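As you look at this complex, bear in mind that one protein chain is not there, while each of the others sits in place.
Let's turn to chain A:
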Amino acid sequence: MKIGIVCPYSWDVPGGVQFHIRDLADHLIRLGHEVSVLAPADDDTPLPPFVVSAGRAVPVPYNGSVARLNFGFLSAARVRRWLHDGTFDVIHIHEPTSPSLGLLTCWAAQGPIVATFHTSNPRSRAMIAAYPILQPALEKISARIAVSEYARRTLVEHLGGDAVVIPNGVDVAFFESAEPNPEWQGGTIGFIGRIDEPRKGLPVLMKALPAILAERPGTRLLVAGRGDEEEAVAQLPKEMRSSVEFLGMVSDKDKARLLRSVDVYVAPNTGGESFGIILVEAMSAGAPVLASDLDAFAQVLDLGAAGELFANEDAAALATAAVRLLGDPERREELRKRGSAHVRRFDWSTVGADILAVYETVTDGAASVAADERPGLRSRFGLARN
């Protein structure tokens, strides 16, 4: 099958959607499909062979953080060329409501279009205002995928219609087989995520840390992610700062090793999450997970059966739960076992098969993808004069 995938966010910047697309493309290529990914990227970034650049993205504040998006005539022309050259059987657009390549492709293409909705924002003013513009583009989508039941619910509320739920995929074996690092073992708590983005929840964890250290003095907090380290520990009493280790940006391999090593993985995110891939990765690596009780997280953790939940933004509850977990090896072992069994459904073998089933369902009764050659404005004027 010839598959075209559209990534709305810049390929140069690491992010959940980009990783998802990269892994999906890898998986599909391994199965023998032809895949081409259209993504915004700087001209000088090295790209994997299956990625086609749609030009440089412009940084714009969007969805609570600065997103790098593509729009304008030049991008639209590149989209059309990609569609024309690709002769795809199906195209898969990610995040079609973000004002970027996804929306442009929706406008420019016709034929079997699959779209995945990743975010689950509360209904915004901009969304209501943009509805009449979005609708004609969105109604071309033959199949919608939501990454969680929560994302599906918001989608149905905002845009109407329906979607199938297919979670994000994880290469479970990669995390399972990672080698633990002895330096990161022994009374350690792990955190992975942007340090300077408050919705990732590091401030909540920092607030809980003194209480955790008071109960279990030897505990160390390992933080992996970009951001200002000085600022992150500013609230913490000076003598406790040595218990926090910053690892900076880590490679995928080190991320897996870190998750294999820690005693508890904490995800204190305060909102804006629609899935929580990091929780699945932590469970794959066999780390007991303690997460805030966001809808999306509760769902990934099987409503608390595969990992523990604490009240969102409640540092005291986080501290209590963490202390209890750190002092109870049996409970941790139990969570490890349950987590490993639970993540099977997020493995690429399962998720990939589901996504392929969607592709096959929409291509069953339809012609292949083509550029949407609607009569241009000039020919319409020509018609009107006749």
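Rule of thumb we're sticking to: a residue touches a chain if its C-beta (ideal position, glycine included) is under 8 Å from a C-beta of that chain, and two chains touch if they have at least 3 such contacts; residues count from 1.
Basically, contacts and distances are computed from a predicted model.
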* To do: Write down which listed name, "RNA polymerase subunit sigma-24", "Sugar ABC transporter permease", "Secreted protein" or "ABC-2 type transport system ATP-binding protein", is the UniProt protein name of the chain that is not shown.
  => "Secreted protein"
* Touch with the omitted chain, as defined above, among A:108, A:143 or A:224 -> A:143
* Structure fact -> By the document's definition of touch, the residue of A:32, A:160 or A:182 touching the omitted chain is A:160
* Those residues of chain A which, in the complete complex, touch the missing chain -> 110, 112, 136, 139-140, 142-144, 149, 160-165, 167, 345, 350, 354, 357-358, 360-362, 364-366, 374, 380-381, 384
